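One structure is given below, represented as structure tokens, and several questions about it will come after.
Complex shown without one protein chain; remaining protein chains in place.
Letters A and B name the chains as they come in the text, with residue numbers starting at 1 for each one.
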């Protein structure tokens, strides 16, 4: 993949942009065209920070799980040194997938094809019958990886965009909801037969929530434009401050503030009276998280960062939405449901009484 | 879509036409090539008249059904004013399908995505939270639509081909079989893994009928070239005249008479002795239609019009064949079985004893 644009695509894009009406949805081709899709992946997903999961998925040294971005397969592994790394799941010998299962725990990763064996830091440790092969020169490829407030982010670019502002925002927001010590209570995957831009746009606007997600709209004050919501949103903000979630609302999503830094937006939003969290009936789902002193009616905090990572924080649970483009017309979605890391399934919470956000169809 | 042909395709088509042998089947590329398929849709299906169903499918104001042409989705609806219209099933807000079900009855069409609401004439009646949006400027797009002898025809072109000759032919033929007052007894859909031109050519010739459709060939004199059929066809024509079906046989299919008018062909054809209709055993299936005074041995009338609309009329039932191109290698087929509009299922006819034409595989 390269930055250089094919001449054909360049002239096609130019013609499309000429035809694109202002303040209107993108033209169909931007969603359907296979070449534009590839360009999206190259220019957006391969250059930006992407959340791929939560550190509790690799809580112990030797834990790993797979996460594919577009068609690039990754292993997210915690090494013997305690570090979380993002390794390409591509054997250095013949390009086979090294890990075929979705997740595991081991002190070696053994390629099933010819048996080349790597450690959890990605170093080649043995290559049968290969004589004096330089093992050090054949580690699994590694991409940028960092853990912030428990969230694992990766970036394929040689020089990733600056992430300081995102770290700061996450600290002020999901950090106060205790996400660094959270755990994944449930993980669900969906496939949507649509372009990643359409799926993301859909997620970004809640104009569709009332007709499409009545169970969500029952308690969430979804439409900022409505006058009746102005007071509600003020109240929500005051409640947030009272609980220690003092946020400087910003909206540098999706493109950052222009100084080469990753895009991020954060805000508190209101829930209607009668609901203290995003459950179907508005009542608590799980023990309080972070420094929360009590349930309150009602607010939640959301963060958006990178091209495809979205977070919703409630006092007793959190939601991580990850959108993974596959083809021009297919996007996979992964949803993680976070709870207090000390809570116990079956005792403190039940995965069958899930969030109203999580179980909504897109 | 535009009339202008891509230079690549133009030169490829030219080369293909050079290689095309005379009086022989088209070269494989004409059936398999995805770009040629798109050109077919643009130049043929989007410019010509296409039958999409029968008026009895929308007998009451508020009735509607969906019909997609290639990948263009339509709603065929009868408005409060009694008119049948063809509306694009594409919400003016974000392009979602307005009607997701196959058919229905209602006085409003509500887009499931954001709730925009249209009436059955296609006018936008409400758009939640959209302030002073000009509703009149956001009606569903409408394409040409007309009902002739009960058959609903649509055309996507701004200026459709002249349809007078087709109307005249339909009046002389299926009009005499009472199709204006018929109803749909049965509707079946098939998917054929072949190009629409191959499927249409196959329908057009009955050389394959004997080996492939023995139950049909038992009573239909399928091969005009055979001498034994000359007298039969003369007898059939006399019988038709006696029943009031006086047809001027023409064959301006598929391209019309050259004066910018839609193509049409019509003829009477013979059935062998012992059969009065196109049933499996030649005996009546349903009450007589139109002005028919009695069953007779034996004739039927066929009409072909536009690129993809074919009709077979028997004294007691009619068949509407619609071919709908989907991709270069896939064509959907819809078959409607018409009977006298006053007849009653289970009393006068049974859908299990269907026509020998309708149940034949292609």
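Quick note on the criterion: a contact is a pair of C-beta atoms (placed from the backbone, for glycine too) under 8 Å apart; a residue touches a chain by one contact, two chains touch by 3 or more.
Note that the structure is predicted; figures quoted are calculated from it, not measured.
*Asks:* Would you mind spotting which of B:61, B:162 or B:212 touches the chain that isn't drawn?
*Replies:* Among B:61, B:162 or B:212, only B:212 touches the chain that is not shown.
*Asks:* For chain A, which residues touch the unseen chain?
*Replies:* Touch set of chain A with respect to the missing chain: 94-95, 110-115, 128-129.
*Asks:* Please output the residues of chain B touching the missing chain, sorted low to high.
*Replies:* Within chain B, the residues that touch the unshown chain are 25, 28, 207-208, 210-212, 223, 225-226.
Definition applied: only the chains that are shown with their structure count from here on.
*Asks:* At what distance in angstrom does the C-alpha mean of chain B lie from that of chain A?
*Replies:* About 49 Å, centre to centre.
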